[in-house]
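Note that this is a trimmed complex: some chains were dropped, and none of the rest were shifted.
Letters A and B mark the chains as written, and numbering starts fresh at 1 in each.
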């Protein structure tokens, strides 16, 4: 599980890379979150060596990893999925077959694209509501019983004081860092550009997290966008 | 329940308006979705006549209205809420007290702001995923078990073929019209400007629905933004 596409390419195709010595029939599973195009390239190279490559990015974070409840999104040849599932099942409670190589990455990227958008949307709506005189807890309750409901509002609310046990309750420490979200949105942007898919809000979300990284938020949880949007600086 | 702020002002302060003949002690409930500032203004005028004004915008649509399952978001003097609740309870299964006059509008506006953002986000993520080779039903399933989950993805999915009984399954007929969403986003924009609250994605969502109205989508359900974003025109 490596941080970037370049790291993954190096690990496979580098001077001392896996491709140099991989045995025929091996099953290689990459759980990095990288460009789906790169996963496809690596799969081709691996196939030439008579081995099998699958992309299996993960979601769930440190907590889920510890408790073995990660979600794996797997892309690769369907016949090989059973084998991958057996291994990944030890670490994850959800192991989902997504389709051909690269679709695991695609699923992860699309989820985080929507996550980033709905988190910023939740932060904007909560901030506006508070300024209009609503109590934050009450507003969250109303959103969560209405059509505005989303994971960011009902499970990971970005407003301090609304929920316990989430980063917003702990000065945005822990959780999923703003830098990592900016990186995943960069992948979504690349995929959107190469497939010519318009992502108007996604591009904006990308730029917002990009700016936050420049304003001292890089290590805070990505829900700190609420703090970033507030009228007053609070740190 | 009137379409715009101007209509409401006319109904109350117009030549033959309610204010001309309202009896002392009357309880006036306005279920229009309008500018919270206007609700506050009307409340002042009504108070001068010795009556009580509450704003109680509604969500749920025609279906919920027929079955008496609307949600009312009520703003006004707390002592009068019980009386309003008794009446509104006949039409709605949820009658929520939001606070001072105008907060009912605020809650409705904030919910629809977040709804618009997450709907467009869902459309962008689904469209990108499909172009990256994912099956729409599978992608929806993955999003709904992950952090991208939102009402727009799990209850009102905008992609034809993913769910039954939603506008996307019926060429975007019925449901909540794009014009109405554009109107509510205009109210969110006004409230954001007057309270100086930044709504980056909300402004963009407003402009996107504004454009859709100009491109023949005004009468379609607001989930037709998926169709609008697709590479190929399909109507």
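Rule of thumb we're sticking to: contacts are C-beta pairs under 8 Å (C-beta built on N, C-alpha and C of every residue); 3 or more make two chains touch, one makes a residue touch a chain.
Computed from a predicted structure; not experimentally measured.
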Since every chain is the same sequence and 2 are placed, give me the total copy number for this complex. 4
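What we mean here is this: only the chains that are shown with their structure count from here on.
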Can you give the whole-Å distance between the Cα centres of chain A and chain B? 30
Which bits of chain B are touching chain A when the two form their complex? 36, 59, 71, 73, 94, 96, 98-100, 102-103, 106-107, 109-115, 117-118, 120-122, 124-129, 131-135, 138-139, 141-143, 145-153, 155-156, 188, 191-192, 195-202, 204-205, 208, 229, 231
